[in-house]
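One structure, as structure tokens, below. Some questions next.
In this view, the complex is presented without one of its protein chains, the others remaining in place.
Order of writing sets the chain letters: A and B. Residues in each chain are counted from 1.
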Amino acid sequence: MSTCCGRRCWRSADMKRFLDLADFSRAEIVDLLALAARLERQPEPQALAGRMLGLLFMNPSLRTLASFQAAMARLGGNSFVITPGQGTWLFETRLGATMNGASAEHVREGIPVLASYCDVLGIRSFAEGKDLNADLAETNFSAMASLVNKPLINMESAVNHPCQALADWKTLDDCAIPTHGKFVLSWVNHPRALPLAVPAATLHMAAMRGMQVTVLRPEGFALPAAIMQKARAAAAASGGSVTETDDRAAALAGAQVVYAKEWGATAAYGDVKADAALRASLGDWCVQNSWFTTTAADCRLMHCLPVRRNVAIADEVLDGPRSLVLQEAYNRLTAQTAVLHRLLAR
Amino acid sequence: MSTCCGRRCWRSADMKRFLDLADFSRAEIVDLLALAARLERQPEPQALAGRMLGLLFMNPSLRTLASFQAAMARLGGNSFVITPGQGTWLFETRLGATMNGASAEHVREGIPVLASYCDVLGIRSFAEGKDLNADLAETNFSAMASLVNKPLINMESAVNHPCQALADWKTLDDCAIPTHGKFVLSWVNHPRALPLAVPAATLHMAAMRGMQVTVLRPEGFALPAAIMQKARAAAAASGGSVTETDDRAAALAGAQVVYAKEWGATAAYGDVKADAALRASLGDWCVQNSWFTTTAADCRLMHCLPVRRNVAIADEVLDGPRSLVLQEAYNRLTAQTAVLHRLLAR
Partner (left out) sequence: MSTCCGRRCWRSADMKRFLDLADFSRAEIVDLLALAARLERQPEPQALAGRMLGLLFMNPSLRTLASFQAAMARLGGNSFVITPGQGTWLFETRLGATMNGASAEHVREGIPVLASYCDVLGIRSFAEGKDLNADLAETNFSAMASLVNKPLINMESAVNHPCQALADWKTLDDCAIPTHGKFVLSWVNHPRALPLAVPAATLHMAAMRGMQVTVLRPEGFALPAAIMQKARAAAAASGGSVTETDDRAAALAGAQVVYAKEWGATAAYGDVKADAALRASLGDWCVQNSWFTTTAADCRLMHCLPVRRNVAIADEVLDGPRSLVLQEAYNRLTAQTAVLHRLLAR
């Protein structure tokens, strides 16, 4: 599933691509997080002087857009942003297409060209949300990644979001959440289907960290087997575990972290009407204070943002002391600073 | 009305927020303008090296967008720009909202997150133009400002635009307009209602500088009492004065500055049809050369831009020697360079 050049590339100062935490060993991620913490304490404002980060957004962004520019600037570098459909024409991604429609440029030209203008390229390209197997195979992102002969960063693909996962791992460390603590990834509601990228990346990250992970979701929203298997492999290597349930009471009992996330119905992938029908009766899948009755007393609430207040998570939780959502977002900056440093610093 | 931390914060190199000229003493503003002039003569291209300015635009911009990035770069810093609706989703601002509509992120997350990525944040958020009292109270901007724990700049709020006011004050100084000269703030026409931010800020600035200010406007367009009272208080402290009239001939006689500005009918605030009816017969409220027959011979024309040519001001005036509009716009750069330096330089 991953297009990464693999672990062979990962020797300190020799990382070439940051596409998936699974491309790295646990020790390598721990080392990267140590670099993030060091750069947070001791900035290196000249480390990437004269270097350029290209940011290609096929989909909207807030945290990624701002935090990558801030991270690059903190290291003395600069960035450009390209957003097809916003000042730039739309991109065609289909191989062999006769381009007589709305898209004026093919990724086969657009992406190598942008790569030639920068020292590292970040690409965001969400799931198409039509064909589950195509999305699981990262068909689009892999095709784009194969066109880049520069250091490359996955800024969220169909089923991955390694920058978010790295930031979340750092947040867990910063808050001293035990390595083998109970981590509940809970489905929450949303007006429409959202991609599997964050739930898949979060599940894998928590398993790779060594946590006892429970995926809590209603019927129809089970995570695909490939995603579960990848996480279980990571758990096996780290001493963690992965289970899945639709029993909220059982899942939340003793939890040290509730990570709330919205995603689409996997039982009706790409079927807007069926997805809507499945979620219509799931209005109580909105995290309330009452969810924390049987958790650990200091159980924390996590979410990658943006979050629909009072649809996915109630104000009382987001505005209360359990919430780590702002720390997670801040750690996008610290985590990505480390990724850029590792990819580019000499 | 202001959310500023107040005058206690303002000691050289200790300013924390730039939200309203009224938060500062006249002497403090004079000092800030001296800094602007000094940085214009003697740039400090390393003063803010490695520092980041976040720019959040809830509304369109030209001068503010370009001049803040230029100011930050002149001081060696860098910037990122976030524009909800342009590459970023829309923001929800209502407290307690159940977010099942178009807005994907609440300002309660979005703004603290952006603040965590930068050293100083600028926010632009125009008046809603529906409820005059809510706009006068700066309800929206204050709510956003309360979420920021970093240095903060008001890039135009419902009834304020301190960066424009500071640039205009510098322009008056640069052109040696007498401190106690006659300053006419004249309403001019526009295809539709515009906010009160610039007229309110301009009126207060001129009064605070010590000028003899006349607000000239047709019936139905009187400035709200709160705005007039704030300006009168500033005039009392500076030796200036504030009067209001609909008598154009009396207002213009002896004027040393005519500051033209469009705003909505305060007698029909938020009522698009009534506003249109009021302005329908006011086509002669377009500044012509003939307006300057009884002014001082060297009377200058000011406007904050953008301006509708031949609706608000005739070509003959904008293209003539009286016009200071380009100098005002240029001074956005010099004034904001001083604000950034004061907020951030060590």
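In this text, a contact is a pair of C-beta atoms (placed from the backbone, for glycine too) under 8 Å apart; a residue touches a chain by one contact, two chains touch by 3 or more.
From a predicted model like this one, the values you see are computed outputs, not experimental measurements.
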| item | value |
| --- | --- |
| Options A:31, A:44, A:105 or A:174, residue touching the unrepresented chain | A:105 |
| Chain A residues touching the omitted chain (full complex) | 49-50, 52, 54, 77-78, 80, 82, 86-89, 92, 96-101, 104-106, 108-110, 112-114, 116-118 |
| Chain B residues touching the omitted chain (full complex) | 43, 45, 57, 60-63, 65-67, 69-70, 73-74, 76, 78, 81, 83, 86, 191, 305-311, 315, 318-319, 325-326, 329-330, 333 |
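The working rule: only the chains that are shown with their structure count from here on.
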| item | value |
| --- | --- |
| Equivalent-chain rotation between chain B and chain A, CA atoms, steps of 5 degrees | 120 |
| Approximate Å spacing (C-alpha centroids) for the pair chain A, chain B | 40 |
